[in-house]
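The complex appears here without one of its protein chains, the remainder shown in place.
Moving on, here comes subunit A:
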Amino acid sequence: MALQGVEQTILRDPALFYWILFPISIVMILTGILRHYATVLMNTPPKPPSSLAESRERLSLFRGVNLRNHACAVLPKESFEMRKNYLVNAYQAGAFLKDPESRGQPPPNPMTDPAGMDAMMGMMKGNMMMMIPQTLIMSWINAFFSGFVILRLPFPLTIRFKSMLQSGVMTRDLDVRWVSSLSWYFLNLFGLQSVFGFILGSDNAANQMAQQMGAMNPAAQANPFQPGQDPDKLYKSEAENLEVVEHFCILDGIEERILHNLAAKEGF
């Protein structure tokens, strides 16, 4: 261990700062922007459904979700029970499926299914867009800058941060506050979200978090099914979710609420 209470000093050439720290940061930002535009260019919009039955199969699931989430805002008890029973029965009987005959059969191989193939290609493109630049930059840094200590943090840290801040520098006794070039790359990789948000807008494609979350926005033409997923199973689980919903309604007692909240202000 380093001597307690003694400031470690390392004499660094200030050129290290200009020739390593800045280049890495700038390259990271530029690749982020480049990746954003490459993703925008290569992005293919999800395929719209080709028949009414397919559209029904996709969107009927949202009906159950809507009922589950929004019934409390609108429906009285009997309407809710009626809809719940209808949807649960229909989901369990597979009434919304594109071709009810193929229920229970294993899903088609996504490799041979052309529709699945498209989605797989889309996913692969996205992954490639992440992996290739990262691999390149990391090997670039490893080749040129490995082992440099380039930065000293102005605040003390515990020993656990050593592996995070000093990857590539195998010095046991070095104070945790020193940051190596490779670690600076990692810090940039995960810490530049807000910079990209500032430059490109909040919903940018360079945002890795959004990519990892997977795209499931409830837009009108959204497809809730990932390739190779069996819609029947999703319907069954949605039916189970619906069955356990307890009914309550925010319209109960709303008159008192209005009188209490709004009318009181007016002096009633």
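As a working rule, a contact is a pair of C-beta atoms (placed from the backbone, for glycine too) under 8 Å apart; a residue touches a chain by one contact, two chains touch by 3 or more; residues count from 1.
One rule holds for everything that comes next: contacts and distances are computed from a predicted model.
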What does the UniProt entry say the missing chain is called, choosing from "ER membrane protein complex subunit 2", "2Fe-2S ferredoxin-type domain-containing protein", "Large ribosomal subunit protein mL46" or "Exoribonuclease phosphorolytic domain-containing protein"? "ER membrane protein complex subunit 2"
Given the contact definition stated above, which residue among A:34, A:93, A:121 or A:263 touches the chain not shown here? A:263
Among A:12, A:63, A:125 or A:177, residue touching the chain not depicted: A:63
Touching the left-out chain: which of A:34, A:124, A:164 or A:254? A:254
Pick out the residues on subunit A that sit against the missing chain. 48-56, 59-60, 62-63, 66-67, 70-71, 73-76, 79, 218, 220, 250-252, 254-259, 261-263, 266, 268
